[in-house]
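Presented below is the structure to which this report refers.
One chain of protein is taken out of this complex; the other chains stay put.
Take a look at chain A:
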Amino acid sequence: MAMEVTQILLNAQSVDGSVRKHAEESLKQFQEQNLSAFLLSLSNELVSNEKPVDSRKLAGLVLKNALDAKEQHRKSELAQRWLSLDIAVKAQVKACLLQTLASPVPDARSTASQVIAKIAGIELPQKQWPELIGSLLSNIHQLQPHVKQATLETLGYLCEEVSPQVVDQDQVNKILTAVVQGMNASEGSSDVRLAATRALYNALGFAQANFSNDMERDYIMRVVCEATLSQEVKIRQSAFECLVAISSTYYDKLASYMQDIFTITAKAVKEDEEPVALQAIEFWSSICDEEIDILDEYGGEFTADSDIPCYYFIKQALPALVPMLLETLLKQEEDQDQDEGAWNLAMAGGTCLGLVARTVGDDIVPLVMPFIEENITRPNWRQREAATYAFGSILEGPSPDKLTPIVHVALSFMLTALMNDPNNHVKDTTAWTLGRIFEFLHGSTVETPIITPENCQQILTVLLQSMKDVPNVAEKACGALYFLAQGYEDVGAASPLSPFYQNIIEALLTVTRREDAGESRLRTAAYETLNEIVRCSTDETAPIVMQLVPVIMMELHQTLEAQKLSSDEREKQNELQGLLCGCLQVIIQKLGAAETTKYGFMQYTDQIMDLFLRVFACRNATVHEEAMLAIGALAYATGTNFLKYMQGFYPYLEMGLQNFEEYQVCAITVGVVGDLCRALEDKILPFCDGIMTQLLKDLSSNQLHRSVKPPIFSCFGDIALAIGENFEKYLIYAMPMLQSAAELSAHAVADDDDILEYTNQLRNGILEAYSGILQGFKSSPKTQLLMPYAYHILQFIDTLYSEKDMDDAVMKTAIGVLGDLADTLGSHVGPLINQSVSSKGFLEECLSSDDGLIKESADWAKLAISRAVSG
C-alpha cells in the first residue's frame, strides 16, 4: 500500500516556488485519495534511517498535520478520520513511530515524539492504545541516552496533549518517577536531563496526588531546585519554568520551600543569563497573581473567604524582594520604547514591582521611596528613568492617603522633567507615570484632588506641548491626557477642562495629522484620546463637539478618495477608517443622547450614513467592524428614521452576520441588529426573514466562535420585542434551538471558571431571548402559541435554581423570565407555576437578595405571579 514519497517531500521544501507548489499539491491529492496509504507512506519515510533527514522531518510534520489542527472543528474532524481507519493500518503507523524513537537522527526522533503524542491525544480518551505508556516506560531503562531522551520528550508531549483524568494514577506515578529520575543530577546526559525537565513542566498537571504527599513533593522540589543550578543554561531556564508552573498550580504547598526558592531566584536575577533571570522574576510575579486573587476573594462581599489560604509570601519576602527588583530597573535596553514587543529585565522587574505593590499595598512605599530619591536627579539617564519607572509602578495598590502627599510633591517635578529632560527614554517614562497618577489618583472617587484649578492649566500646557515631542513621548502624553479627561467623566456641567477644550481638540487633531503619526501607534492614541475628550464633554462644550463632526467627516471622506492602493496602503487606509469611524461612533453617541444637541446633529446623519456605506463598499467580502459599531450608535440617534437607510445598509448587515472567520465582526453585527430592533421597532419586520435566517445559520454552524452564541440568543429577544406577535413564524425554528441550548447549559459540567462564565453567558442569552419573546407576545391574541413552551421554560429555571451555580446576572434574568411567563400567559400557566420549585424557593431567594436589580425583578415577578395564580 505504501509508496515512495521521498522525492515529493524533498520537492516540497524546494527553493523553486513552482516545484514546491506542485509537490504540495501532490501530497494533498494523495491524502485525499487514499488516507491509509498516505499515512503509511509517511510513517515509513519517517522510520527509515536511510532516508534524508529533511524528507523524514517533513514526513513527520505532514503526519502531525493530518492528525491535528488549531481550529476546533477541523481538529475533531481529523480525529474522527484517524479513529475510523483500519486497525492494522493504525497499528503499523504506530509501530513505525515508536521505532523512530530509537533512531540516531535527533530530528526524526523529535518529530516522532510529537506525532505519538497527537495520536495519544486522540486514542487515550477513547480507551485505545492502552499499551502505549507501558511501552514508552520500558524504553526508559534502555541504556542509550538518545532513546531515553526521545522517550522523555514523548512523555512530555503526551502530558501536554491528554488530560490528567485519562491516565490512571498508577501510570502517572510511573511517568513522574521516570521524569524525575531523568532530571536527577546523577543523570549523565544533559540532553536527557533537559528533556526530562521539559517533560516535568507538562506533567505537573498530573501530579496532584504526588504533591499532596510530603515525601514525594519534597523529592520533586529538591530535584527541580537542583536543576536550576545545572551547568546548562537551557536546563536552568526550563527548571525555573517548572517553578513558575508550580507556583500557580501548587501555591498552597510552597511554604517550606520559599526560603530556598528566594535564594535561588535572587541569584538568578542577579547573575544568570537573561532568559533564566526573566523566569526567576516571573516566579515572583506569579506568586503575586495568586495572592492578589486570594486577597480579592477575602475582600469579596459574599464569600469573604477563599478555598486556598493566603500565606503572605510576598509580604514576608518584601524587604529582600523589593531591592532585588529595583536593581533590575537599571538594566534597560537602549531604544526599548520604540519596540512594542520588547521584554527585558527592566521591564519584567518593573512589572513585578507593580504586582508586588498591588499585593502588599502601603508597605511597599517606604521601601521604594529611598531608591527614587537617590536616583531621580542623577546625571545618568538610566538612574533617572529607573527612579521614575519605580514610582510609576507602585501607583496602583497603596492607599491614596499614602500616595497623595508624595504625588503632590512629585507632580511638578514630573511636569518639569517631561518638558526639560534631555533623554527621550526618561520623558517617555515620565509621561507614562503622569498617566498612572491620573488613572489611579484622580477622579470623582478620590477624596483629596491631585489636580486643582491652579495646576490644571500647567498640566495641560505641558501635555499639549509634549504631544509635539518624538512619537513615543507624544503617544504617552496622549495617554496621560486620556486618563486626565476620564477622571472628569462625571464631573457635571462645569468641567475644569472646559476652558481648554478647543485647544485640546485642536492639539489632538494636529497630532493625528503628523507625518510620523504612524510610529509608536501615535495616531491611534491621539484618536482614542480625542474620543475620551468627546465622551467627557459637557453641555458647555457640546457646540465644540458639534463643530468636530464635519471635520471628522471630511477626514473620512478623504480616505475614500484614494485610488489604486497597494496592499500596504490599503491596510493603512483601513486602519485610518477604523479610527475615524470609532471617533464618529463616540460623537454620535454623545450628541445623540442629549435633547439639546440631538436636533442639531440630525442634519448630518444622511451624509454620515453615506460615508459609512462607502467605507463598507471599499472592501470586497468583509465589513468594517468600526463602521458597523458606529452604525449601531447612529440607529439609536435616528430612531425610526433609520428606516430610510435600511435598503442600502441591509446587504452589509447580512455580510457581517455571515462572517464566521472574524467572529468579532459577527458579534458586533449581531449587537447592531439589536440596536436596529430598538430603533426601528416593528418597522424592522420586512428585514427579519433575512436576519433570522442568518442568525439561525450562525447558531447551527460549528465553525462560529462560541462567544457569539449568547449574543445571538439575546438578539432573538430583541427581534421579538420589536416585532411582537409577528415573531410567530420564527417560533418553530428559534424555540427548539433555545430549548436544546438550555438543556446543555443547565447541566454544564463547569468545574473550570472560564467554562462556568461562558455557561452563564449562554444561560443569560437564552433567558433574554425568552423574556423578549414572552414580552413581545404580551397582550397579543396569539399568546397561546407560547403555551407549549411554558413547561420547558419553567423546567429550565427550576434546573438553574437547583444547580446553584448561576451568577447574579443570570439570577436577575431568570427571575424576570418567571415573571414574564406569568405576565404574558396569565392564568393559563398559574397551575404550572404553582408546581414549580422556582415559584417558591427561587422567588424567595431573589426577593431577599442584596442585589437591588435582582430584588426589583423579583418584586415584579411576584406581582405577576400572584395575578396569574389568582387569575
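Observations on the structure shown:
Keep in mind that, in the parts below, contacts are C-beta pairs under 8 Å (C-beta built on N, C-alpha and C of every residue); 3 or more make two chains touch, one makes a residue touch a chain; residues count from 1.
The rule is simple: contacts and distances are computed from a predicted model.
Between the listed names "Importin subunit alpha", "Guanine nucleotide-binding protein subunit beta-4-like isoform X1", "AP-1 complex subunit gamma" or "superoxide dismutase", the UniProt record for the complex's undisplayed chain reads "Importin subunit alpha".
Within the set A:250, A:663, A:733 or A:860, the residue that contacts the chain not displayed is A:860. The chain not shown here is touched by just one of A:328, A:429 or A:495, and that residue is A:429.
Listed residues A:75, A:521, A:557 or A:792: the one in touch with the omitted chain is A:521. By the touch rule set out above, chain A reaches the unshown chain at residues 12-13, 24, 57-58, 61-62, 110, 114, 156, 160, 198, 201-202, 237-238, 241, 278, 282, 285, 340, 343, 347-348, 350-351, 353-355, 389, 392-393, 429, 432, 435, 475-476, 478-479, 482-483, 520-521, 524-525, 528-529, 531-532, 582, 585-586, 589, 599, 602, 629, 632-633, 636, 641, 668, 671, 674-675, 678, 714, 717-718, 721, 768, 771-772, 775, 778-779, 781-782, 784, 816, 819-820, 823, 826-828, 859-860, 862-864, 867, 871.
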